[in-house]
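A selection of the complex's chains, in situ.
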Amino acid sequence: MTSTQPLAALNEIPAYLQTLLDYEKQAVQHLAPDVWGYLSGGAMREISVGQNLSQFERIQLIPRHLNDLTQGNTSLELFGQHYPHPIFLAPIGHQQLFHPQGEAATTLAAEVMQSNYVLSTFTNTAMDQLNPHNPYKWFQLYWQGSREKSYPLIGQAEQYGFKAIVITVDAPHVGIRDRERQLAFHLPNDMQHPHTPTHISFPDVSPSEHKLFNGLMKVSPKWDDIEWLVKNTQLPVLLKGVLHPADAKKAIELGVQGLIISNHGGRILDTSISPLTALEIIKDHLPADIPLLYDGGIRRGTDVFKALALGASAVLIGRPYIYGLATAGALGVAHVIRTLLEEFEVTMALMGTATLKEINRDYIYRS
Amino acid sequence: MTSTQPLAALNEIPAYLQTLLDYEKQAVQHLAPDVWGYLSGGAMREISVGQNLSQFERIQLIPRHLNDLTQGNTSLELFGQHYPHPIFLAPIGHQQLFHPQGEAATTLAAEVMQSNYVLSTFTNTAMDQLNPHNPYKWFQLYWQGSREKSYPLIGQAEQYGFKAIVITVDAPHVGIRDRERQLAFHLPNDMQHPHTPTHISFPDVSPSEHKLFNGLMKVSPKWDDIEWLVKNTQLPVLLKGVLHPADAKKAIELGVQGLIISNHGGRILDTSISPLTALEIIKDHLPADIPLLYDGGIRRGTDVFKALALGASAVLIGRPYIYGLATAGALGVAHVIRTLLEEFEVTMALMGTATLKEINRDYIYRS
Amino acid sequence: MTSTQPLAALNEIPAYLQTLLDYEKQAVQHLAPDVWGYLSGGAMREISVGQNLSQFERIQLIPRHLNDLTQGNTSLELFGQHYPHPIFLAPIGHQQLFHPQGEAATTLAAEVMQSNYVLSTFTNTAMDQLNPHNPYKWFQLYWQGSREKSYPLIGQAEQYGFKAIVITVDAPHVGIRDRERQLAFHLPNDMQHPHTPTHISFPDVSPSEHKLFNGLMKVSPKWDDIEWLVKNTQLPVLLKGVLHPADAKKAIELGVQGLIISNHGGRILDTSISPLTALEIIKDHLPADIPLLYDGGIRRGTDVFKALALGASAVLIGRPYIYGLATAGALGVAHVIRTLLEEFEVTMALMGTATLKEINRDYIYRS
């Protein structure tokens, strides 16, 4: 990595940016090395970061041919809401790290592309700044250490027209990220988060108590908090980060309405189960009508198809849209979404599937 | 890749061209970089291009010894026609891209080598230019958007002595080819295709309609077109590109007489099922007497043997004969075929098999 | 490897030493090439050295979420003795090779970190030099060629407060180490071992006898020596190096109280069974209450978790703490232990497990 200044964001999309992989190669030039390390890196030796990508290669596609696709479309329905396509934007905080306009640019692009956007608790742009009439937005909740401190966020999400609450459950402790620690990355001191303090304050721990178990673990959400959350909002609640089928079943029993199968982009726990594998296992453990969303490693239209074939109703992309944001702001985000959506549509055509409902495991071969 | 001019085609075969892999290394020197990218590349990240080759390494041979092979030969019969050997030439269009004589050179070489040649709809040489007395030729049909526009091609194929119709069904949309797009490859504006317009015109799409599903998909062939085709030609009809056993069964029920198991050289859908795997699965789903042909990744005589052992009656080679064409025109194509055929004959001898009919899965071990 | 002098050991821990892998990269700079080869190398081509590390990647973690961990801790009980955490130090001899203070530094660090230390027979520091009041210490016995010569060591271990005897059974002959032999590594002539001669004297062999089988094998321990050992000490006896389930069962029948599953860091027999695999197999062959300890390739907190999930009560680290010793003496050893322990605690939190007893195979997925 050179010591030169990062390039400024572009104002138009060069012709050579044709795939999400191209955007990754481009974005590294627009970010400082420590921010790039924070964005692209993950837990420990980044084995899970790599496997989130490589797992898709082991899943092979068996196309069907000669079907009539002239009435085809990519739409789906979730919790009574129509979505034009299944490519959603995963919650990512602190987006002003990547582009001066941060989440404001992302929300604009998502709205134009009718891509459902899951706004992070750690957003630099407040919920009330988003278009209240755009129905394609959900709110991601990081537990604020108590029900009292978490409740106002839920209320605002309802007030400003968000259509679901996604609570992240896989990060009671930050991941141990070798690369990020070597780069000594830290958030800018003056960064503003309208909805949360940057660091949740920990409870006091006596000298005889364990700093981690008796301290930080006290302020992480518990199953009864999930039960409380479900009862205290009109919105559907989804858990993000579930990987164990027993957790999946328990969540549904408590009234959770959907799950996002994710290993947090490999940023929290290295060598976790591949989320595609977890998706398939969990799908087999739940009633067929429980919506599962998939998050992790999506880079191509074929990846979207595979996740849907293995049980997902929709997918979330994370780093790729930030690569678009760093490269060209809202324009870059929109182009990333459009690129992936067009690849997915072509994949549907080549697979002989006219609607999302037709996509299932019969189209999959495992090598 | 250097910016120097490509080498002119050779007039004789240098001694160092001894295998099809040697021809690949040679051909790159005779073609412009964008044409080389178009020829050697494939869909997306070219994972399927690579797997078409590597899949053969997982299939191991168990030779038999001490049998009497003195009456051995490589001949086969298909649809009542005798073929001296099972190495056919796959349909590849626009061959003037690779050598000024294009398909004219290929047809000459194929005839000399008694190799059955499947002429592409996108040929630069018209059907009536081929030797009408050479029985080793089939015609590949790209659907022309309607029965009316497709019918004349079928009529000509019958008129000029082609022995079968091969309709390609796996490419209702062109593959998304990263490398080719980066190289901005396009066909020369003045290229002549005697049997088809270079681009089939799409139906008009209203603003509310989906450009892909309501547009392009309207002009792709459907199952009832296959049924119509079978009923409207005296020639046997084969489907090329079938990978799913359910499609294979349906095709046979509709009167299709043979299948070419292929993933289009990895050029259409990346990470598709390996065609050798599909061959074996489909073989198990069909009556034993339905001819299956295999296309994809054949480079060595051992590869031919493996495809036959897993259920193929014959194999098609694609890029390798174009490597021969680019290197040395008709002479190169003929030498490529001869090289592969001799390797296959030696493989038969080393495997202890005297005829194609003896070759079966008993000679195979999977590692 | 350069010919420059090795760096002197550090007096403080630089900020960039954040993981055990960092210590490996650092330690090579503090040791002469032949000592580094001796320390980091292993038997023959070092395939087992590599697999001891890579085996952990095939074991994936399935985290649980939202459990209440506020009463969590890392303690365990073994043979009636309480241990604050399950990270033990494996027996390694000749530690003055790596730092002038040798085992004296290691014992200090182990005591500070409350890490159970298994002192090698080949220690450069005598047993009576260790703190007699520190309960976290075991003694490793290399058989001294006879019961008579071995007995005094057992007596001293009891006298100086060691809590268990670990007898190493997997090294009746030194490993054939290609790298070490090429480097012509040998112990310094003047090195002092207070408890053993550097080389056990072999019995005389007549010309007609086999030097290995009739010579060296005579002085290696036999099953009846183990039986004798168990009967002649009040301390629990553990066998180190067991990999075959039949040996594991026989040992328990003879009164051995625990096993250390180990392939000696890949230093003795190349291409041995991966010790994680052996751990799981042996766990299935023994009563559940027999303590199994795991040794081999532990580098991350996730590795500790995996070994425990597959059946270990505690783990031993070897080379990593020597990397700490070579880098910064007692300070380095302590920091290595602390680093690994903190990673393990975070892993427990991320896995949703509050105590060691909760950790089992339900948290594991094999890819």
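Descriptive notes on the structure:
Lettered A, B and C in written order, each chain numbered from 1.
Note that a contact is a pair of C-beta atoms (placed from the backbone, for glycine too) under 8 Å apart; a residue touches a chain by one contact, two chains touch by 3 or more.
This one's a predicted model, so the numbers in the text were calculated from it and none came from an experiment.
Summary of assembly composition: all chains derive from one sequence, 3 are present in place, and the complete complex in the structure file consists of 4 copies.
Heads up, the rule we're going with is that only the chains that are shown with their structure count from here on.
In the absence of chain A, chains linked through touching fall into B | C.
Ranked by how close its C-alpha mean sits to the mean of all protein C-alpha atoms, the top chain is A. For the two copies, chain A and chain C, the CA superposition rotation is 90 degrees, given to the nearest 5.
Where the sister copies chain A and chain B meet, the same residue numbers recur on both sides for under half of the interface positions. Averaging C-alpha coordinates per chain places the centre of chain B 60 Å away from that of chain C.
Looking at chain C, no residue sits in touch with two or more other chains.
On chain C, the positions that touch chain A within their shared complex are 16, 18-19, 21, 56-57, 59-73, 300-302, 343, 345-347, 349-351, 354, 363, 365, 367. Of all residues in chain A, only 44-45, 47, 169-173, 175-176, 178, 181-182, 210, 212-214, 216-218, 220-223, 225-226, 239, 241-244, 246-247, 268-274, 277-278 touch chain C in the complex they form.
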